[in-house]
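Left out: one protein chain. Kept in place: all the others.
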Amino acid sequence: MTDTLSTAVSHELDGNALLDAYRTMRTIRAFEERLHDEFATGEIPGFVHLYAGEEASATGVCLHLDDRDAIASTHRGHGHCIAKGVDVKAMMAEIYGRRTGSCHGKGGSMHIADLSKGMLGANGIVGGGPPLICGTALAAKQKGTGGVGVAFFGDGASNQGTTLEAMNLASVWQLPAIFVAENNGYAEATSSTWSVAADNIADRAAGFGMPGVIVDGFDFFAVHEAAAEAIQRAREGGGPTLIEVKFTRYFGHFEGDQQTYRAGEVAYARENLDCLKRFRARVTETGQVEAARLDAVDAQVADLIDAAVEEAKAAPKPTAADLETDVYIEY
Amino acid sequence: MARTISYREALGEALAQEMERDESVIVLGEDNAGGAGSPGEDDAWGGVLGVTKGLYHRFPGRVLDTPISESAFVGAAIGAATSGLRPVAELMFIDFMGVCFDQIFNQAAKFRYMFGGKAKTPVVIRTMYGAGLRAAAQHSQALYPIFTHIPGLKVVVPSSPYEAKGLLIQSIRDDDPVIFCEHKAMYDVTGDVPEDSYTIPFGEAGVVRDGDDVTIVAIGRMVSVAEEAAKQLAESGVEAEIIDPRTTSPLDTETILESVENTGRLVVVDEATPRCNLATDISALVAKEAFGSLRAPIEMVTAPHTPVPFSDALEDLYIPDAQRVANAVKTVVEWKR
Partner (left out) sequence: MTVGVVANPASGRDIRRLVAQASVFPTAEKANMVQRLLTAFASVGVTRALLSTDLGGISAAVLRALRGRRPGRDGGWPDVVFCDDDAITGTARDTTNAVRRMVADGARLIVCLGGDGTARVAAAACGDVPLLALSTGTNNAFPRMREATVAGLAGGLVATGAVAAETGTRRATVLHAGVADRGETALVDVCASRSRHIGSRALWHPETITELFCTFAEPDGIGLSSVAGQLCPSPRDEPEGVALTLAPPEHARWVVHAPIAPGLVVPVGVDAWRPLPVGEPVEIGLRGGVIAVDGERELELTGTETATVRLCAEGPRCVDVSAVLAEASANGLLRTENQVAQRKERQR
């Protein structure tokens, strides 16, 4: 039996790890649903793209990562930030444009980052992240840390040259990189079934000499299992992997999107496929986690989000003195 | 101990000394070794102009050939810089910024500000600019003004072998992203260069020649063109002060303004095309900050507002030369209200 196979059951999470996974997914959901409500009041400036519905992807992947691992994210990045351990209150403050935010109010929703946690930033440029991840993976390889780089990108970015170039380079250099294509069905208002000429994003992996797999993005355990294999393979020098995660986003491309291009798939997904519902049902019916403990997490998360919004609203905005700082380290 | 070496050798020496000093320095780019995966030599080129020749064997595993895939490897250099390496990426021709600019100006340049001062991106992008090799419109441009325009980038344009070495070492040690622009017609230019490692600080212009009659600010290879003009002018009794800003971002405005306050006349020589280039930028600065000192309108000597032509007959007309600089100086010196 090979090493890869012998870790089989160790992929399975104990009660505490399950609770952590649930807490992360619940935090993302509550964060995004609250933003959806708050955005409608007009108090949140700029563009906000919500990750609700996609929680199993960020959580299932990032649960395998630690601080030596870096991720690059997208304009729909709140979930990746939370899953990689960025402070939730600082994130909320950032989205409100406050000086106490993750980026002191200079980044906003699309640029939340925390390099100390290996979170290389949400990214306002579609396809901006994958080349950067080649770099973090290269650094990990050169320094021998065992770290990996994970590029999250969407079905839209799967058509960008940067993404395709990055997959090629990662394969040529045999980098410890994982490309997670989050196919939520739409790039803005355009269906991925139209814009992606390959039948599946995962099929493109063959063209770059790496494995490509499709997983059910609504199923935390499916993502977690595939990510475990890909990340372990990368850590052990096996090179890059492309994982296509298929699901549906629950909200529009941005807040305010009327979504007239969509059919009824959101209602169906919320009712029948939802990652949190499925997770809860499974872990309680097998007796791995008591429902009461999940309820407690729900309550704690709700309190955290309430406090985050309250503190963000009360926090000061940056001042004129902040306008010209931090362009350079030294100039 | 200084000895006479070429611009190319000065750059290679800077890279080697920094790679020796600091293990986190790596070099990557198209054919930076050359011959990857090919049946022949595995350090075949050392970069298209031989700057990195020899580093591949001297620093195993730290000189990386890349596919012709600028977005990927420039982006990788930037990503690696956020993760503890000090990569020096070679963007073969500055014209190729067109296929990787997002990674430079939307990613590297923005990280520090956009992430609230928490990012450090010590990446150097070495790139070749300039006309003169009959390389035509897509391999000859002087595009450093575009990078200079972007907050978050530092832009270096060395004018001699001495400048090349000291500024490249400074670029590698600098914690901000640096665009290092080497003129393609200068690789064989020789000059005195100290053997030991040294740095030239950014934002400190060099005063290449002293003079009281006119200030010539010249960028990159135009410094030597200005020197040639100054020699001619001296014969007719006009003493030009030549200032080499060395870095266009940051720009040493103080040295320029002090000189103009002394001479009262300014000529700016810039190989870039004339709209929104360093000539207009420096002219605007002087017009605003030293208007009272000016005794004549400012003259700008630049390329015309055209793509770089191929034919030698046209390219020679395109590139600013010593005669045009001398004529501009005469215009400002002889100007009467």
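A and B label the chains in the order they appear, each numbered from 1.
Basically, a residue touches a chain if its C-beta (ideal position, glycine included) is under 8 Å from a C-beta of that chain, and two chains touch if they have at least 3 such contacts.
This structure is a prediction, so every number in the text was calculated from the model and none was measured.
Asker: Need the list of shown chains touched by the one chain that isn't shown.
Answerer: For the complete complex, the undisplayed chain touches A.
Asker: Given that one chain is not shown, which residue among A:Ala230, A:Cys275, A:Leu294 or A:Val309 touches it?
Answerer: The missing chain is touched by A:Ala230.
Asker: Using the definition of touch stated at the top, determine which of A:Ser109, A:Thr162 or A:Asn200 touches the missing chain.
Answerer: The single option touching the absent chain is A:Asn200.
Asker: Write down which of A:Gly97, A:Gly127, A:Gly212 or A:Gly252 is the residue touching the left-out chain.
Answerer: Missing-chain contact among the listed residues: A:Gly212.
Asker: Which residue numbers on subunit A touch the omitted chain?
Answerer: Its contact residues with the unshown chain are 1-2, 4-5, 8-9, 12, 193, 199-200, 202-203, 205-206, 211-216, 219, 221-222, 224-226, 229-230, 233, 241, 243, 246, 263, 282, 285-288.
Going forward, only the chains that are shown with their structure count from here on.
Asker: From the C-alpha centre of subunit A to that of subunit B, how far is it in Å?
Answerer: Measuring from centre to centre gives 40 Å for this pair.
Asker: In their complex, what parts of subunit A are in touch with subunit B?
Answerer: These residues of subunit A touch subunit B: 70, 72, 101-107, 111, 113-116, 120-121, 123-125, 127-128, 130-140, 142-143, 149, 161-162, 165-166, 168-169, 172-173, 325-331.
Asker: Mind pulling up the subunit B residues that touch subunit A in the complex?
Answerer: Those in contact with subunit A are residues 26, 61-62, 64, 66-67, 69, 71-85, 87, 102-103, 106-107, 110-120, 151-152, 154, 174-176, 203, 250.
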